[in-house]
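What you see is the complex with one protein chain gone and the rest in place.
By written order: A and B. Residues from 1 in each chain.
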Amino acid sequence: MLAWATLVLNGVAFGSVLFLMSSGFTLAFGVMRIINVAHGALYLLGAYVAISVMHATGSFVLAAAAGGVSTMALGMLIQRLALERIYDNQLAQVLFTMGLAFVIGDVTLVVWGGHPQVLTAPAGLSGSVEFGPFIYPRYRVFVIILGAAVAAILWGVIAKTRLGATVRACVDDAEMAQGVGVHTRRLFTVMFGVSAFLAGLGGAIGAPIIGAARGLDFEVLPLTLVVVILGGLGSLGGALVGSLFVGIADSLGKALFPELSYFTLFAPMAIVLAVRPMGLFGKA
Amino acid sequence: MRSKWLVGVAVALALSLMIGVGVAPAQEPVRVGLPVPLTGFVAESAREMVEGFQLYLEQSGQKLGGRPVHVIIEDTEAQPQNALTKMRKLVEQDKVHLVVGYLLAFEGYAVRDYVDKNRVPLFLPIVAADDLTQRKRSPYIVRMTWTSSQPNHPLGEYASKTLKYRRMVTVGQDYAFGWENVGGFHRTFEQAGGKIVQKIWAPIGTADYAPYIAQIRRDVDAVYALLVGADIPRFVKQYQEFGLKGKIPLIGGNILTDEDVLSHMGAEAEGVITSHTYAATLKRAENQKFVEAFRARFKKDPSYYAEGMYTAALWLDRAIKMAGSVEDPLKLIGAVKKADLRDAPRGPLKLDEYNNPVETVYLRRVVKGPRGMENEVIGSIPNVSQFWTFNPAQYLGNPPYSRDFPPCGNCK
Partner (left out) sequence: MSISSAWGGRFRALAVSPEGRVAAAIAVGTLGLAHILPPYYVHILVLAQIFAIFSLSLDVLMGYVGLPSLGHAAFFGVAGYTVGLLVVRYGVGWANAALAALMVSALVAALFGLIAIRAVDVFFMMITLALCQILWGIANRWGSFTGGYNGLPGIARPMAALESTLVFSYVATAVLCLVAVVVVRFVRSPFGLTLQGIRDRESRMSILGYNVWLHKYATFVICGVLAAVAGVLNAFYTGFVSPADLSIRMSAEATLMVVLGGTGTLIGPIVGSGIIVGLRNVLSAYMERWPLVLGSIFMLTVILAPNGIVGWVRARRLKASRAEPPDREAWSDAGPRAPISAGALGSRQGLPDRSGPAALELRSASRVFGGLLAVNDVSFSIARGERVAVLGPNGAGKTTLFNLVSGTLRVSGGAVLLFGEDVTRLPAYRRAVRGLARTFQITTLFPTLSVIDNVRLALLGLDRAKFDMLRAVNDRAELTQRARTLLETFDLWHRHEVPVRELSHGEQRLLEVVLAVAGRPRILLLDEPTAGVSAAEIEPIIRILHELDASMTVLVIEHDMDVAFRLAERILVLHQGKLLRAGTPDQIKTDPAVAEIYLGAG
């Protein structure tokens, strides 16, 4: 019973990290119809930056902020310098971000070296909480709370603010939104920045669990894809449900069908694609 | 004007590419091919391999066996197809006399048939895949490191007889390297009276180890783990966070506490016992000299990647001197077999008749040292062969170690 509770809780914690990543991916898609293949690379970059800042300052808050802000700056720069020129060609965007992912991957190798690194959580968040025989890492509790908080903030911004209204309009119909005079240039830059910020923040927050290592960029990308395809491209609610589903399915799958663990991730996606191609919460 | 100049440069470049840059020196040098995965996910370890080889050549005045050396480094991109392509380039284009390098098991397997058919002397200072010197051995392939299972055989016996563990769980990376490590440990641990009661396999690149750690049975004496790359720090850290550290001792296969991984780990690794053919802290004069020289040259601690390549260079140096030439592959390999390598940094080495070293296996425990976490040597078993104490013919009659071999009779 305890083992099951731990497994589900783990799934939720892992799902929280997935949500940080996939919410950014799905927002960028919803507003700009872009598949950002470099999203995993931004995640990795955020993790590395956070580890360096943590070493230099010892402040976890600074480290996490630096992880997010650095990728946000890079994202906005990329949007302005390049993606903007090819906004009407989705294949070009995909190929561009694919190239960007390779470049970021190689640059992190030059800067941070190739050895796997794990961020050490700050003193207040390390160690475990214990209830009798039930032991659970404190940091994971923090990750779950943070994931919920980010979800709440994003939901608030989307539902209550003018920016959010614009975003919703774009998700529903990008062409119409442009027709009614949404200032797309600024909106796109901001949204791509926010998307990159969430990727970098995800990397920083995930760093004490997943760490930073070569190849991680293309390991987390498929997970993001599964989440957003399941939840529905462009849907924030879908990303939340998808993240939790994938996190828990991964955790239980590894326990119940260890040899098939990769299938427990992808099988639901294949079924959803076959039955409901637009995803659980997506709009056709 | 400017465009003409550009065209000129382009033509010159193209010509030099076609002809091959470089002019042959007066004395015919030994051409050595060094293919390693310089890009890709093991890039850092590959770099260290090059540095180890480089260090030896700098000490020997860029000579092997008294002859000048021309080293051609190639990047395999950690992809089997490129490992083979680069092998062909080195052999067919650069006409190398010998190839020393590769890091990953699949690189070794990818070039195995080519090397065997084309009679290329291939020296493997890192690749540990068991069968390359067992069921798929070739007279042209010489291993200068250990087989995956080799250091695990003594560890299994040690865990049962010395540490007195009776019931254990294994956590292994789910591919051949993991199977061979866990298999070797499993076999000798049970032979010495222990019981493996649960075997957990995690795919390479598992982002979160919590689901596996939650499954580990708590009614056991110890856990054996063998993981690779980024999976190591993830697992060891989470083992601590879920409160297992201090309750159930953790031991593991060789690379679980490699120096390059340890340098990025903290207290979570303390106390982990592993077995390996090398430790940077090894108190041998030859090793201390090597470690100091490496630190002075590259401003970091060496791990077995550097030591393996350094020793390979040393070994080849002596063999080439003995053979007097590098043109005949089997003569060169024969000399490698005869070379005296009692003074290698990691300890005495000699080849068995399957071209795999018989060497000392060290038992190491992670302790906090002045420069961070390090491996303290707590015991050594000399003259360990890849077949341990088993009869080679019988050993090779068994299937290779896998998920299902040895079978887990005590798991349920």
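To be clear about the criterion, contacts are C-beta pairs under 8 Å (C-beta built on N, C-alpha and C of every residue); 3 or more make two chains touch, one makes a residue touch a chain.
These numbers were taken from a predicted model, which means no experiment stands behind them.
Participant: Write down which of B:Ala110, B:Ile141, B:Leu155 or B:Ala313 is the residue touching the left-out chain.
Facilitator: B:Ala110
Participant: Which candidate, A:Val107, A:Ile145 or A:Ala159, sits in contact with the chain we can't see?
Facilitator: A:Val107
Participant: Which residue numbers on chain A touch the omitted chain?
Facilitator: 29, 33-35, 37, 82, 85-86, 89-96, 98-107, 218, 221-222, 225-226, 229, 233, 259, 261-263, 265-266, 269-270, 273-274, 277
Participant: Residues of chain B in contact with the chain that isn't shown?
Facilitator: 17, 38-39, 72, 74-75, 77, 79-81, 84-86, 88-89, 92-93, 105-106, 109-110, 112-114, 117, 129, 174-177, 179, 203-204, 402-404
The definition used in the following text is that only the chains that are shown with their structure count from here on.
Participant: Give every residue of chain B touching chain A within the complex, in rising order.
Facilitator: Chain B reaches chain A through residues 39-45, 47, 200-203, 205, 207-208, 210-212, 214-215, 229-230, 232-234, 237-238, 241-243, 260-261, 263-266.
Participant: Okay, in this complex, where on chain A does chain B touch?
Facilitator: So the residues of chain A in touch with chain B come to 3, 6-7, 10-11, 13-14, 106, 109, 113-118, 120, 126-128, 130, 135-137, 139-140, 208-211, 213-216, 219-220, 223, 250-255, 258-259, 261-262.
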